[in-house]
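Got a structure here, written out as structure tokens. Questions coming.
A protein chain is absent from this complex, but the other protein chains hold their places.
Right after this comes chain A.
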Amino acid sequence: MIVLIICIVLKILVVVVPLLISVAYFTIAERKIMGIIQRRKGPNVIGFLGLLQPLADGLKLFVKETIFPSNSNIIIFLIAPMLTFILSLIGWAVLPLSKQIVLSDLNIGVLYLFATSSLSVYGIIMAGWSSNSKYPFLGALRSAAQMISYEVSIGFIIINVCICAGSFNLSFIVLAQNNVWFVVPLLPMFFIFCVSMLAETNRHPFDLPEAEAELVSGYNVEYSAMTFALFFLGEYANMLLMSAFVSILFLGGWLPLVNLFPFNYLPGSLWFSLKLVLGVIFFIVTRATLPRYRYDQLMYIGWKSFLPLSLGYLLLSVGILISFNWLPT
């Protein structure tokens, strides 16, 4: 029993530690790529080409003073960043990193991921309410409204993929894309999912909650030191999670580009990480290139175009699958 538990703990650490390291290097990749796009150098002092910069940033945040504002609810104030961090980590428990390489091969893995990404609204609401300050409160309200708006269309897209795959198991969804990746038959859904995941993680063209010019920094204004760092880590881990999710749902997870000799010789985890990096670059390039949306435009896209479009596409694909008898049994 003890050996079993130690085995499980080691397996989990093998997932969590590289995840945290990749979150750290996500931040430096973001700063470097944005530097290249804006024709400047980016961080290049600490370590070789600035590669130790994230460690220095983490250390700096670690030795800062943790501030609990005097009129905040300290318990909720403390729980909020922890909740964000925990929820962004536990989503990785069901992701298949390669064939047979998965911590927990849940039969309802898609629903589990959907639930964890929905629950992350609570971290933001709790942070905004417990700070008892105007900027965090407004930021949290906006953020929560935005996240739940886009979750509706994400739900329909997930249902669409599940109908085509015939299962909620993530490994099974990947295996169902053996002949053709779902990005081909569900191309409009892929685009909508990419935009919705930007809104779901409060990323750039939709980063209204953190609009620096109006709300300083949104729901995490009052946070400092490691409580802030947990929010930061949680957000970036969430972005990695959404990249992994889109690569599993649409881009064929660990499957190679074409099932021919030089491609299928490479390990599946390499293909998975390449697709994940593609998602990361998408997040960074959209941040560097697009201007910010106005809040009513943001809600307008979510409710008035994405929701009817995803519902209509669901009806279309179900109709095609039923009438040609292509449904997976």
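By definition in this document, a residue touches a chain if its C-beta (ideal position, glycine included) is under 8 Å from a C-beta of that chain, and two chains touch if they have at least 3 such contacts; residues count from 1.
One rule holds in what follows: contacts and distances are computed from a predicted model.
Remark: of the listed names "F-actin-capping protein subunit beta", "Trm112p-domain-containing protein", "NADH-ubiquinone oxidoreductase chain 3" or "Ribonuclease P protein subunit p20", the one matching the undisplayed chain in UniProt is "NADH-ubiquinone oxidoreductase chain 3".
When the whole complex is considered, the residue among A:I37, A:L55, A:I76 or A:L141 that touches the unshown chain is A:L141. Summary of contacts with the chain left out: across A:I101, A:V195 or A:M226, the touching residue is A:M226.
Listed here are the chain A residues that touch the chain not shown: 5, 8-9, 11-13, 16, 61-71, 78, 81-82, 85-86, 89-90, 92-94, 103-108, 111-112, 129, 131-138, 141-142, 144-145, 148-149, 151-152, 155-156, 159, 162-163, 166-169, 172, 216, 221-222, 225-227, 229-230, 295-296, 299-300, 303-304, 307-308, 311, 314-315, 318, 321-322, 327-329.
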